[in-house]
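Scroll down for the structure; my scribbles are underneath it.
With one protein chain removed, the remaining protein chains of the complex are shown where they sit.
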Amino acid sequence: MKKRTFLTLVCATVLAAATMMAQDTRARTPLRIPDILGYRTLKCDFHTHTVFSDGKVWPDIRAEEAWREGLDAIAITDHLEYLPHKEDLGIRHDRSFEIARPHGDLLSVTVIKGSEITRDMPPGHLNAIFLEKSAALDTGDDWLAAVREARRQGAFVFWNHPGWTGQQPDGVARWYQEHTELLEAGLFQGIEVVNERDYYPEVHRWALEKKLTILSDSDIHAPVNLDYRVRQGDHRAVTLVFAKDASPAAIREALFARRTVAWSGRLLVGEEQFLRPIFTQSIVVLNPSIELKGRRTAYLQIENRSDLEYALVSGAGPAELHVPSTLVLQPGRVVLLALRARSVPEGSSGTLWEKDITLNYRVANLKVAPDEGLAVTFTARVRLVAP
Amino acid sequence: MKKRTFLTLVCATVLAAATMMAQDTRARTPLRIPDILGYRTLKCDFHTHTVFSDGKVWPDIRAEEAWREGLDAIAITDHLEYLPHKEDLGIRHDRSFEIARPHGDLLSVTVIKGSEITRDMPPGHLNAIFLEKSAALDTGDDWLAAVREARRQGAFVFWNHPGWTGQQPDGVARWYQEHTELLEAGLFQGIEVVNERDYYPEVHRWALEKKLTILSDSDIHAPVNLDYRVRQGDHRAVTLVFAKDASPAAIREALFARRTVAWSGRLLVGEEQFLRPIFTQSIVVLNPSIELKGRRTAYLQIENRSDLEYALVSGAGPAELHVPSTLVLQPGRVVLLALRARSVPEGSSGTLWEKDITLNYRVANLKVAPDEGLAVTFTARVRLVAP
Amino acid sequence: MKKRTFLTLVCATVLAAATMMAQDTRARTPLRIPDILGYRTLKCDFHTHTVFSDGKVWPDIRAEEAWREGLDAIAITDHLEYLPHKEDLGIRHDRSFEIARPHGDLLSVTVIKGSEITRDMPPGHLNAIFLEKSAALDTGDDWLAAVREARRQGAFVFWNHPGWTGQQPDGVARWYQEHTELLEAGLFQGIEVVNERDYYPEVHRWALEKKLTILSDSDIHAPVNLDYRVRQGDHRAVTLVFAKDASPAAIREALFARRTVAWSGRLLVGEEQFLRPIFTQSIVVLNPSIELKGRRTAYLQIENRSDLEYALVSGAGPAELHVPSTLVLQPGRVVLLALRARSVPEGSSGTLWEKDITLNYRVANLKVAPDEGLAVTFTARVRLVAP
Partner (left out) sequence: MKKRTFLTLVCATVLAAATMMAQDTRARTPLRIPDILGYRTLKCDFHTHTVFSDGKVWPDIRAEEAWREGLDAIAITDHLEYLPHKEDLGIRHDRSFEIARPHGDLLSVTVIKGSEITRDMPPGHLNAIFLEKSAALDTGDDWLAAVREARRQGAFVFWNHPGWTGQQPDGVARWYQEHTELLEAGLFQGIEVVNERDYYPEVHRWALEKKLTILSDSDIHAPVNLDYRVRQGDHRAVTLVFAKDASPAAIREALFARRTVAWSGRLLVGEEQFLRPIFTQSIVVLNPSIELKGRRTAYLQIENRSDLEYALVSGAGPAELHVPSTLVLQPGRVVLLALRARSVPEGSSGTLWEKDITLNYRVANLKVAPDEGLAVTFTARVRLVAP
């Protein structure tokens, strides 16, 4: 390239790159997770903080971050009782929502009013969301009154981070009599199976046994980017909600109906009725009809059209074929599932057989129970021909 | 976290990360570019080399790379005359194709037999693809005989890198009498508007004037990853071909019918009839109906569902609204197009007007001519209400 | 690998990756820029906002971000007059510094007390830093009184973003009589040649003519990560300060002594006396003695040990050798500078000549003046031997 041109280009690029980089930072990265069962799959975070309790950002930032990260809805859930910025900001329980919502409206992110009832264990911390008025929950010593007021307002109430080391130093969640009483009185409906980056297997088990709504929340205090390497394969804890639309009413309906899946890191936690269609609608076998020549390897090409990863571990393999014992279906990519005939008769010719073969796998990171990955199958039409 | 657990995890991770990283490297990254006009949009590279001329990889690697990069078809086009590895590999013009094709078949990548007729300028270098037998083109001093033989075999012939500094030291392509003769004799049909990373505006103009098929090829010699930062926003030069399917016959038909677009870096070069549907089928306005409150800004959310970037520059703006003069629609993301009313009468109330507004832009990096970006419009239903 | 092992590993990895990712986010990435002239090269940002004016983060976050990004010092410079969160936070001009400093102390980041005097143009916005008491600058309508009070407290005062489109719609800075008066009265000492991502060439010229300290500031309002793609090759605007140590006193001394360089994107702006040693101490020619065999190419290997990029454009080339007209010395990497003899006598043998060759380049992105890159040279001992 000519020198003068390059000089111009260097200068232009210095400026243009700056402009483009600036524009580049404000954009939304949609999360590709299939809609299922006639519902939209909403990406939600029901546990976030702002400067109005012990968080570190002005409330509108929560809506801005959510939009950029591809979320559809967030709840602002500042503490009712723990207010370290009180000297500067006073006690204004409904204020953070008031500030965050207009920014959410501007960007079509649903912002839900909530509060965190913040007590010693038991009962620990409880979030109440879809509130009318947070301030009414500021009930002094009587935490039960706060929960009752929340429910009176129609709130969905859930138990936060039951295994938090701040209250359970060994990181193991414990169920107290108080929780039984709350549950029996219809005073709480959900539970965080994931908080921040921590998954609690024992809580997962309770959720299944006691029919509690499974939740996965970030409990974010800092700017999200300080805790997560957003856009580099990292994401905050998210609750997938299967709802008619992204309105507060529709999300609330779905939460009471327990139509959720927890998503954290590579992990998805939820009922088979939700995990199965998420998986099957993410995955396409591009060449379901395949020919094997003698003992040579052929490949099923499996495309994963979602932003989720699936780590497969084989179950009982087919009698006729060698198949891989493990396979990772990477987000947004096509991988190869290698097939090879176990035996080919000597001196054979032509087509030896042709049949539908079922391949059985478990998806290790899609947990229908703490120790159980979702069972899935692939079917391929396989023809074996002599070499 | 408990210490012992961590120790186990560190060890497990060291191993697991290795395993996953290993699996992670063999995958295909599909290129999301919409199918248009009832055709499939194939991603092709019609100019590649192997160790059998002056390339640096065994031929099957060309098919492997193409699969991983999301390409559908490649031509192997080793030089007929320039054979620096002759001492080791002899002169076997059809051999690289023979080796590459089975690997392409294994991965469903179409491999096309070609040769590069490699002469001084004029006529420079010409590629002939869809050959039956490359060796028949090895015609000694008579390059015209080689071209005629290629056409006799039914080949599609195109002129490579007309502005290559190896033959045109100033980087500017020149059209010679020989090219006119070839063209008039029906001996060549296409031309590289892009070779490697170089776009030749003058060649673009010739292609339009002389009805030549527009091509964009990598001319790759090294392993692709040594020349391109694959999977980090970089890609080799690609010709988009709009064909019935990915068979050699269908690709050949499309090339003769001039249904192609060149794609290199951020640049797309081609006819409006192809660029327009690529753009329109990539782009979705998520909220085409929008309300402005007084002088406040509201946003159209524009999603780009393709892996292409679109750099918009505004044309004549609407009388009623301020709109951004530039906007980059980033691949796979949603960006905001800010709208603001130019004037709002004092003391007004209620709805002031509601109408369809058309926004006019040029896509600077979608070139229908060397100095002309594709003209596009967005339409939104806008309602202005008093503040 | 055995299947059971893999299953364990997948589970372990899911957890371990989460743990490591969590730890991974809190770390400092040092910026490798050489210390020069007996001073430390401090990376500073003298213009930042918090929720206490129109910023979006709690003040301690500013210190946390600075630490992670490898900065040594920041000034907190909330607006005195523009206080959109006044309803919630009242008017407490010194408060953001009080909150930020202890966090800076914890992390060894120097936090400097400042304020932004925020007026219409002229004089526009002025920052005063190294204040004792911000509140004393809240002087009502009389902006000159505010500047005088700042100087009375010993502040370093500088003019912010003179070309800001909010005050100069065409983006071109204008110098007013008021600025002459301020300058002549010794009431301001520095000027932002860069604000956010904008470089103002005309301001660069003023700084040279009027002996103003060159500054480059982020003027950050949002969490830094929302405006910059930190750790992906992007960084906020930074002023490099050459100071005895990182104490406020030492930084103040350096600013008054005009020992600074602006760094924004790929651009460095400053005096030759600073840019030259930065360049020469970043660069090592790994093989300064080199042999050329006939017309064959040989390579100088040039290592860039800094995190800065240098875009070289050649000046007058040596009579004996072909050298590249352009070369980008990438941060932290080694690149090749190709040398080739211009002529080799036919039939020669043995050593033809051996001498020191000087290569002349301009560093296009190191601006000693708006249109002038830093002139640099490389010297190599070159021996030409017959082929």
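All chains are identified by letter, namely A, B and C, in their written order; residue positions are counted from 1 within each chain.
In the analysis below, a residue touches a chain if its C-beta (ideal position, glycine included) is under 8 Å from a C-beta of that chain, and two chains touch if they have at least 3 such contacts.
Note that this is a predicted model, so its numbers are computed, not measured.
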Quiz item: Which residue from C:I91, C:A185, C:A257 or C:L336 sits in contact with the chain not drawn here?
Solution: C:L336
Self-check item: Contact partner of the left-out chain, one of C:T29, C:T180, C:Q273 or C:T358
Solution: C:T29
Quiz prompt | Sole residue of C:T139, C:Q153, C:Q281 or C:Q301 that reaches the chain not shown, by the stated touch rule | solution = C:Q301
Quiz item: Which of B:G265, B:P288, B:P318 or B:P331 sits in contact with the chain that's absent?
Solution: B:G265
Exercise. For chain C, enumerate the residues touching the unshown chain of the complex.
Key: 1-2, 19-20, 23-24, 26-30, 106-108, 170-171, 286-287, 298-299, 301, 303, 326-328, 330, 332-336
Quiz item: Please identify, in ascending order, the residues of chain B that touch the omitted chain?
Solution: 1-3, 6-7, 10-11, 13-15, 17-19, 21-22, 24-26, 51, 55-58, 60-61, 64-65, 68, 85, 88-90, 92, 95, 196-199, 222-223, 225-232, 234, 264-267, 311, 313-314, 325-326, 364-365
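Simple rule for what comes next: only the chains that are shown with their structure count from here on.
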Quiz item: Between chain A and chain C, what's the gap in Å when you average each chain's C-alpha atoms?
Solution: 39
Practice problem: Could you grab the centroid distance between chain B and chain C? Build each centroid from C-alpha atoms only and quote it in angstrom. | Solution: 37
Exercise. Quick one: which residues in chain A touch 2 or more of the other chains?
Key: 1-2, 19, 24, 26, 326
